[in-house]
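A quick write-up on the structure given underneath.
Every protein chain of the complex appears in place save one, which is left out.
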Amino acid sequence: MLFNISYTTLNFLFFVLVTMFVYFLFPVKKYKWTVLLAASVFFYAVVGYKLAYFILFTSLSTYLIALWIERVASNSKKLLKEKKKDWDRDQKKKYKNKIKIQKRLIMTLALLLNFGILAFLKYYNFFAGSLNDILGGFGVNFSAPTLKLLLPIGISFYTFQSMGYIVDVYREKTAAQRNPFKLLLFVSFFPQIIQGPISIYDQLAKQLYEPHAFDFTRMKHGMELILWGFFKKLVIADRAYVLISAVEKDYAKFGGTTLTFTILLYAIQLYADFSGGIDISRGVAQIFGIDMIDNFKRPYFSKSINEYWRRWHISLGGWMKNYVFYPIAMSNVFINASKKMKGTRFGKTAAGGHISKVLPTSVASLIVFLIVGVWHGADWKYVAFGVWNGVIIMLSIIMQPLFDGAVDKLHIKRTNPFFIGFQIIRTLLVVLVGYVFDVAPSFEQGMRTLGLFFTGQNISAGIEEISKLGLLVQDYVLLGVTSIVVLIASIIQERHSDTDIRTLLDKKPFYIRFALLFVGVMAVVIFGIYGSGYNAADFVYMQF
Amino acid sequence: MFQQKVKRTVKVSIFLLTVMVACLVLQHYLLRNTDHNSLRVDGFYQEQRDSLDVVFIGASDIYTSFMPGRAYEQYGFTSYLLASESITSDGVKTAVKEAVRTQHPGMIVVEANAFLYGDNDNDSNQAHIHKFFDNLPLSANKLDFITKNVPVDERWEYVFPLIKYHSLWAELPERVNMMASNFTLDVRGYNYLKGFRTTAKVFKSDKPSYNNKIVDEHGQLDLDSKLQEQLMDLLDYCKQNNVNIVFVRAPHFVTDETYDRVKRSNKMASIVNEQGFSYYTFENDAVNIGIDEKRDFYNEDHMNVYGALKFTDYLAEKILYREELKVDKLTEEQQENWNQVVTSTNQLYRYCDDIMTNGKETTGAQEDFMTLTALDKYSGATIETK
Partner (left out) sequence: MKYPKAYSGIKKVFASEILNIISTVIVFLTSVFSVYVRDDVTFENDPAGFFALLGLTGGSVLFALIAFILQLVGFNQARKEERLFKKCIYFVIICAVCTVAMMFTGGMFNKICAGIDEVSTLLVNVYLIMGIYTLAENLENPSMQKRGKVVLLIVTILFGSALALQIVMAFMPEFAENLNVVNAIIEFVGYIICLVYVGMGVRMLSKLKHGR
């Protein structure tokens, strides 16, 4: 980085302020988007100019290939129109198939190029290392070289986003963008480049290119969201990270109680960090009149793991659903397999009939979560994370009738608060198991941790260990209080899910709004973890 | 519609101003590394413009050995100790520029310590840099230091120390005395001791003193090249701006471990003299000053009040008569202020004397709330030298 311009720095706020002034005072409305482009280019140059050619390549290849796909499609339509009377139905069908294959090949080229770069940079060393381990196990004297590879900033996010666009052009859901600079803006828009959310072209692009006039309410809401993001990130997440990073440094030496506490704290830290960063991104975008998808909807209130993944990292889930899950689940392979299974003796039973029906969705879910796991990082523990979530979802889909039957037989009311509480806690426990593999340095350590949950608890030893991990009593009190604040805000937002908490706040008297916002700002100023005295914890998802 | 816009603008402005004022209050009073250095530097900026005849600049060597109250009482000139613990060479340069900017004093006296280290590690010691610079108000000189010496990523916290020290919220209960001292000094608007600080202790050394030996020491050791460069820079500045600057080396309890500093001091003296400025090696003059090695120090590097009194008289005379210091007339209000300073200084002397005579000791007898409160039971009459 040329200088530190990460989201929670004064430099970034100053940069946003300058961009705001230039954007809203820009005289030519039609070209206001160029201000956002210039800002995004500047931002990327500061954070990662050395590897900027990767994002430029992605943008250019996406631009050219999308145009190519569209040209093939439009040419084919033209020809079909010309030959409408000359060709019979079979000829037309054959031609359409040919064009479909051609388009698919071109799309595949784009996917291979860009996902190939991502896969190589992110996973080459992992696979090389694993291969060396396997070959070494067989006594083979060969070792694949490991390379010093650096990851361009935001590569996972912008690659997914631009490949989503390519698929949408292929599916003719959206027209290809003719202006390469506009496409570059879509790929590199600065509020989302570091941590997402991963946007759909149709949803984001129109807003990016439209000129937006200054709107006080929108600006106010954007700044409130930024403040909320700062609060979660600096006061909660970065504070909790002090302990988590201390544990991660020497993971193996800690006992069960410490590790249990660390995982619980990690759940808070991860949510606060990621959602805080997203809030800052969304708040900044909102100032410019751009509404980005909310990536989190109170995920810890989920009653099932399915629901959890619909509330956590929503944009990644949405991307996976649109571009991985549906193509797999609705592919001929799985539909035929499902039909085949239904035709067997087992398939004619009640259980078999249900399983054959949900087979495509459950297997597709497993594959999706395998990819999600691997997306998080190049390590077997992330594979385990993905497999764990995938298997749970797959099993929950398959065993849904059993669960429903049990609930009915026990005459449990689904709206009973205790039952809802049980579901929430059950889901949390499943999620926490997944987090174990996030925090543990390796798969083996993750398994050891799970064992220690049950056999390694020693409260007094745990307290003794925890007291030496860099946080004071005051920090724990603060973490407790601020977590409760976030919980209360989440409950309020959950109860008023049809509106935004900021709109609710607007209806309160001025002095209440003033006091709340003032306390919020002061909380960040006083209790935030920033400044040279602390190493500001890197955004957890920045490594992706 | 227009009224809505105006109301909105007013509300937003009030909010922003309230946040700014709150941050200023936090930065200046609560979340601040308040210690004797900050009280000293703050006090300097509270002095009326162009009201000081002499400004003393340096490290603890000078703020423990010179008593401005005593100098005023005996010799009639006003002075202030713009000094900071282990001040860096950049700190000395900036302090000189600040003294010129705000006071245009008749003379600036620099204690040589910052230039006499064997290497330039002190200049990159973050604590020593912050102890001085954090307490300077924002000015062109401070910004000059920041842009030339501070890495880009750390600059914000030099401009807004709150960024560095906001985490002190966890230590507020331990800092109540200093916070109270800071607030009362600020509200009062002037400083009772003009930067003087001491420790009530009589140093008993198991090592022999070389103070007699160094009288005849003319040997020289080269200064660290970076520190010498800084010194030359300072001397050039003083020449260009006609600053009447004098360098001194305060008395120390010299041992074999600190002997090299004596030689470096001799070297510095020759450099300074070559450039046409005065350098007084009072360290070599301890005998003439009347310094009693067994009584007048609280550690190897610093004198206690007994030594400080003698040294103040000696140095003040040199400044007034040898250097022909011009002394400005004071207004009635200023005279009243300085009379209070004299009283407080004398009270502090008696307070420390009382402690040391009873075989006890206390560190940090300075411009803080608790010390000032303890002075009330002591007389402020002139201290007669024997």
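A and B are the chain letters, set down in written order, and residue numbers restart from 1 in every chain.
Here is the rule we use: a residue touches a chain if its C-beta (ideal position, glycine included) is under 8 Å from a C-beta of that chain, and two chains touch if they have at least 3 such contacts.
Just so you know, these numbers come straight off a predicted model, no measurement behind them.
Under the touch definition stated at the start, the shown chains contacted by the missing one in the entire complex are B. Taking the complete complex into account, B:28 is the one of B:28, B:213 or B:263 that touches the chain left out. Within the whole complex, the absent chain has one touching residue among B:139, B:244, B:299 or B:340, and that is B:139. Take chain B: the residues that touch the chain left off the picture are 2-3, 6-7, 10, 14, 17, 21, 24-25, 28-29, 42, 46, 49, 101-102, 137-140, 183, 185-190.
Simple rule for what comes next: only the chains that are shown with their structure count from here on.
Centres computed as Cα averages put chain A at a distance of 55 Å from chain B. Contacts from chain B toward chain A in the complex involve residues 8, 11, 15, 18-19, 22-23, 26, 31, 152-154, 156-157, 162-167, 169-170. Here chain A touches chain B in the complex through residues 3-4, 10-11, 216, 472, 474-475, 510, 514, 517-518, 521-522, 525-534, going by the rule given at the top.
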